[in-house]
Structures are given as structure tokens and as C-alpha cells.
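Complex shown without one protein chain; remaining protein chains in place.
Chain lettering (A and B) follows the sequence in which the chains are written, and residue indices restart at 1 in each chain.
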Amino acid sequence: MTRPMTDRLASLGRGGINTVGSLGRSGVFLWRALAGIPRPRVGFPLLVAQIYSVGVLSLAIVVVSGLFIGMVLGLQGYTILSDYGSEQAIGQMVALTLVRELGPVVTALLFAGRAGSSLTAEIGLMKATEQLSSMEMMGVDPLRRVIAPRFWAGFISLPVLAVIFSVVGIWGGMLVGVQWLGVFEGAFWSNMQSAVDFGDDVLNGVIKSLVFGVVCSWIAVFQGYDCVPTSAGISSATTKTVVYSSLAVLGLDFVLTAVMFGGF
Amino acid sequence: MTQRTSEITVGLFMVAGFAALLMLALQVSGLSLKPTSDTYTVYADFNDAGSLSPRGKVAMAGVSVGRIRDISLNQKTFQARVAIEIESKYDGIPADSSAVIRTSGLLGDQYIDISVGADEASLADGDSFFETQSAMNLERLITNFASGR
Partner (left out) sequence: MENDPFMASSDYITLKNIVFTRGQRRIFNDVSVTVPKGKITAIMGPSGTGKTTLLRLIGGQLKPDRGTVTVAGHNVPELSRKALYRLRERMGMLFQSGALFTGITVFENVAFPLRVHTRLPEEMIRDVVLMKLEAVGLRGARDLMPAELSGGMTRRVALARSIAMDPELIMYDEPFAGQDPIAMGVLVKLIRELNETMGLTSVLVSHDVPESLSICHHACIISDGKIVGQGTPDELRNHPSDKVQQFLNGHPDGPVPFHYPAPDALVDWELPAALTAEEDLGP
């Protein structure tokens, strides 16, 4: 075997070991952050503050995106469905698309970009400026104090944002379909109501966004905590958060869709 | 941003989330808060169930009166046996009514339409329709037409 060949094999092996190692570390990290119930007196205000910065501050981008996506769906759906003379089905199309897919997925992508990256940067900077270290030396576990509230805040906020996204999107679709293009409003709602099932569609969408909430928050806080504490390290960790979260969300979405709607 | 205001905003945020979920439940999926147990089941045997599916619509004069619960094959007659849940408030459907499979629009879903009969007695839980009319099979129709029968 030639030298470059063994080198390549070795680098493949090193990559594999690093990947498995960081997966393991992130698992231990999450376990240590979440193990043990925090004292409510201390934990609750921290959680509220994080839901504010992770959830409430992401509301604007989620609402605006939801509105536009719903309007685009209404417009596109109308042009296609009117070819078959069934533009009443526009409500059904908009609602199903949003509730099952676009609500959870687009919200998770926006969340990764808006909140995940800022979580990573914040935690990374706290690490770089020794704030996490100094917390440890004060006898305060940064995993409990810094990481856990941020993780839970992401986990709680994402489903809430996704549901709001879907509702705003459906309203946007109605705006275009009913107010602008003149689809009969009664048909719009009744078609939607007969097509959308609460358990199969709405709740499955919420389950999806719960899963995405875990994944996005986990990636964001871990990348921040595990980053190289330099400016280059923080910037690469922030990029990784967005890239990994997006890929994980899209990949998991396929798996979840196959399980939920694929008839397996 | 004081602690108090951020707490209030977060509270509003959570309330908005619940309101949105409630809206999805009631307005979008048409879930009614009434218990769904007040239905009775009747059966219809079709020679061809077409593309009927569970949860499909069951209508009478265009008004939705129930849902399809289950579709199975009757092993003796080799007909499709469709279990239909009809809301209890529609309890006066004549016993000799017939079940017809219709299509909504040209390409729409198939649903069961109950065309009303004249009997004084009403359908009760566990009864079957006397008369059924199977799905119109477009392909078969065209074949029949082309062969001149």
C-alpha cells in the first residue's frame, strides 16, 4: 500500500473517531445539563428570560415569513387548482401544507438562523471571556445555570412559534385566495375542515416541531459550549449551528414524514 | 427590559401559542368540542367500493351527516362492507334509503351519498342499507360505451 493511501485511510479514521467522540460528548453534555430538576425559585426566572430572548424575539420574523409563505401558497395553489376548476380546494392545500410541513420545518430553519446562532455565539463568547469558568469557580454549574434554561427555552418556544406560523400562514392564504382572488369563503373553510384532521395533521405537526426544538436547541447550545474560545472558533461554531441544524431538520423531517404520513 | 415586563411578554407569547393551537383545532381541522361518541353505525355493502377511504364524507342532500369508519371485504358475498357512523341527531333516515357512491367534481374524492327512501321506519344502529349503488367506474363506462353495449 502506498503512503498517500494509508494517509487517506488514517484521516478517514481520524474523522470517524472525532465525529463519534463529539456525538458522545454532546450526549453526556445534554445529560449533565438536564439531569436533576432545578430549584423552581432559581430556574423559573432564568427560563422566562430565555424564552423571551429565544422565543418572543423570534416572533416577528416568524410571523412575517408565515404571512408571506401563506400568501405565496394561496397564489400558487390558485393558479394550479383553477386549471381543474377546483380552486375551492385552495384552503385544504394551504392548510395541509402549512400544518404538516412548512410550519414545523420553516420555523425550525428560521429558528436555527435567528435564535440558534445567537445562542451559540452568546455561549461561545461567555466561554471565551471565561465567564463560564468563573461561574464554575464560584461553585455554580454553568450547565445548569446557563445551558439548561437555554435548551428548555428552545424546546418550548419552537412548537409555539411553529403553531403561530401555521395560523398566520393560513390567514395569509385566505387573504390571497378569498379576499383577492375571490374564492368563496365558505368553501375555503369547509374544504379545509373536512381535509385537515386534528390528530393526524395538527398534532403530528406539533410533534415534528417538538423534535426539531430538541435538535436545534441541542445543536446550538452544544456548539457554543464546545467551541474553540477564540473569535475564529466562535464564528465557525455559529456557522456549524446553522448548517447542522438545517441539515438535521430537513433530514429528520423526511424520516418523520415517512413514519407519520407514509403509511409505515 | 425589567423582569416584570419580560415575564408578561413571555406570558402573552405562550397564550398566543395556545390560541393558535386552538384555532388550528377548531377553525382549521373543524374539531368540535362535543364528544364524538353520539353516533350510530349502519352498514352498506357495495359491489365496488371504488376509492372510498376511512374518515371519508357521508352526506345526505349535500349535507354531511357522518363519516366512514371502516371498509372491509365480506368473505361470503365478496362485496365491500362499509361501516358508516351517522351522527345521532340524524335519527330519522328512512329504512329503505339507498347508499350511492358519488364523486365530488370530476377529479374529487369519492363520498357516500344517502338518497332518501319513503319507509316510515328509520335506520337504527347495526342496520344495513337495502339498496346500494357502487362507484361509477369511468374506465368501465368508456369500455362499455366503445363496445356498443
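Note that a residue touches a chain if its C-beta (ideal position, glycine included) is under 8 Å from a C-beta of that chain, and two chains touch if they have at least 3 such contacts.
Note that this is a predicted model, so its numbers are computed, not measured.
A.B. asks: Which shown chains does the hidden chain touch?
C.D. replies: Hidden chain, whole complex, touched shown chains: A.
A.B. asks: Any idea which of A:Q131, A:S190, A:S236 or A:T257 touches the chain not displayed?
C.D. replies: Candidates A:Q131, A:S190, A:S236 or A:T257; residue touching the omitted chain: A:Q131.
A.B. asks: Per the definition of touch given earlier, which of A:V140, A:V228 or A:V259 contacts the omitted chain?
C.D. replies: Touching the chain that is not displayed is residue A:V140.
A.B. asks: What does the interface between subunit A and the hidden chain look like in terms of residue numbers?
C.D. replies: Residues of subunit A in contact with the hidden chain: 42, 129-131, 133-134, 136-141, 145.
Operating definition for what follows: only the chains that are shown with their structure count from here on.
A.B. asks: Write out the stretch or stretches of subunit A touching subunit B in their complex.
C.D. replies: 45, 48-49, 51-52, 55-56, 59, 84-86, 95, 99, 157, 159-161, 163-164, 166-167, 170, 189-190, 192-194, 196-198, 201-202, 206
A.B. asks: State the interface residues of subunit B toward subunit A in the complex, per the touch definition above.
C.D. replies: Subunit B residues touching subunit A: 1, 3, 6-7, 9-10, 13-14, 16-17, 20-21, 23-25, 27-31, 55, 57, 64, 105-108.
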